[in-house]
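All protein chains but one are shown in place.
Chain naming follows the written order as A and B, and within any one chain the residues start at number 1.
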Amino acid sequence: VSWRSSLPPSERPGERRTAEMKKLYGKDAAKIQGMEAAMQLTFDRNCDKKQPKYWPVIPLNL
Amino acid sequence: SPRFIALCPTTVSTSSSGSVDEEEQRLRSELRERFLRTLLLMTDKQVQFDMFEKVRVRATFGASDIDVLNFQVSDLETPLGVQKEALLRCHDMISCSFEL
Partner (left out) sequence: MLQWSDRSPQHWREFVNHEVCVTVQDQQRFEGRVFTVDPVSASVVLVSVQENERPSVRVILGHAVTDVQILRRGTEETERQMKSVFLPDQTQILSA
């Protein structure tokens, strides 16, 4: 049993995402994560404000 | 996360060679940054969407989610009139185009 197991099982979602980004994008991870966060924030904010509905209602490509 | 598993090819997860990983990370970053810049360029532009079933609509592009699953658009010109605010599923879409 490694010493790590004595640590509380506190996996923070943000931490895992950062580790994944690091593995995918290496030294540019912070830059890409920043650009993605900005884009997702715009998307979420627009959806909150404008309440768009799916068009068409039924997917075309099932 | 599922997104990471989907994105992460075997070359990243199993490769023992650091330099290969670094080269792949550099290429992935460059390609991704260029794509994100394309989406930023598309913001507030009139975009034509070519969808499956020969459906073709126009709208003003607002934003995409980071997984490229949904586009938030405004003033969508549908065959049945204008829908002020809409979400388009990227899986319904073949391509979209705009002028600069």
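Note that contacts are C-beta pairs under 8 Å (C-beta built on N, C-alpha and C of every residue); 3 or more make two chains touch, one makes a residue touch a chain.
Quick caveat: nothing in here was measured; it's all calculated off a predicted structure.
Asks: Where does the absent chain touch, in terms of which shown chains it meets?
Replies: Over the full assembly, the chain not pictured touches B.
Asks: Footprint of the hidden chain on subunit B, which residues?
Replies: 7, 9, 11, 23-24, 27-28, 30-32, 34-35, 37-38, 41-42, 66-68, 90-91, 93-100
By definition in this document, only the chains that are shown with their structure count from here on.
Asks: Based only on mean CA positions, could you tell me how far subunit A sits from subunit B in angstrom?
Replies: 15
Asks: If we count contacts the way the header does, which residues on subunit A are in touch with subunit B in the complex?
Replies: 16-17, 20, 23-29, 31-32, 35-36, 39-40, 42-43, 46-47, 50-56, 59-61
Asks: Under the definition above, what is the set of subunit B residues touching subunit A in their complex?
Replies: Per the touch definition, subunit B meets subunit A at residues 1, 3-4, 7-8, 12-13, 21-22, 25-26, 28-29, 32-33, 36, 39-40, 43, 51-53, 55, 57, 62-66, 70, 72-74, 76, 78, 83-89, 91-92.
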